[in-house]
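Shown below is the structure under consideration.
A protein chain is absent from this complex, but the other protein chains hold their places.
On to subunit A.
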Amino acid sequence: MNKLLLSILLSISVSGTVMAGDLIHIKGNTQGRSNHEFIYQDGCQTCHQGSGKKNATDKACVECHGDINSIPVDESKLAIPAANPHKSLHFNKGASCLACHAEHKKQAPVCAECHRTWFKEM
């Protein structure tokens, strides 16, 4: 699955206009992430168990991306080395993906509640 993910990421970054993870129009009023376009072809069920009205959980994220500690973060962009959100001094493994990442809208990560200048909406 990770290989598939990598090839999708590569094909998107080569195409140039949209960056992987950008918020794009999917259908109707729904926006989603460009690297997840292929997921929407199967409807909502990949992430929302049973129905789009039910909240998604981390399970769908982790299946493709791996768990929080294993997903690399571009360390050159961190405010300070200790500010790595995937190895957070406050939460480490105890953070849900959803604490920082939103699929259908832009959202500031939970860290920004206190560290206002360190992180942007994404």
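One rule holds for everything that comes next: a residue touches a chain if its C-beta (ideal position, glycine included) is under 8 Å from a C-beta of that chain, and two chains touch if they have at least 3 such contacts; residues count from 1.
The criterion applied here is as follows: contacts and distances are computed from a predicted model.
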Undepicted complex member, UniProt protein name, chosen from "ABC transporter ATP-binding protein", "Flavocytochrome c", "Phosphate transport system permease protein PstA" or "Polysulfide reductase NrfD": "Flavocytochrome c"
Contacting the left-out chain in the complete assembly, out of A:Ile24, A:Ala79 or A:Met122: A:Ala79
Where the missing chain touches subunit A, by residue: 54-55, 57, 79-80, 82, 88-96, 98-99, 110, 112-118
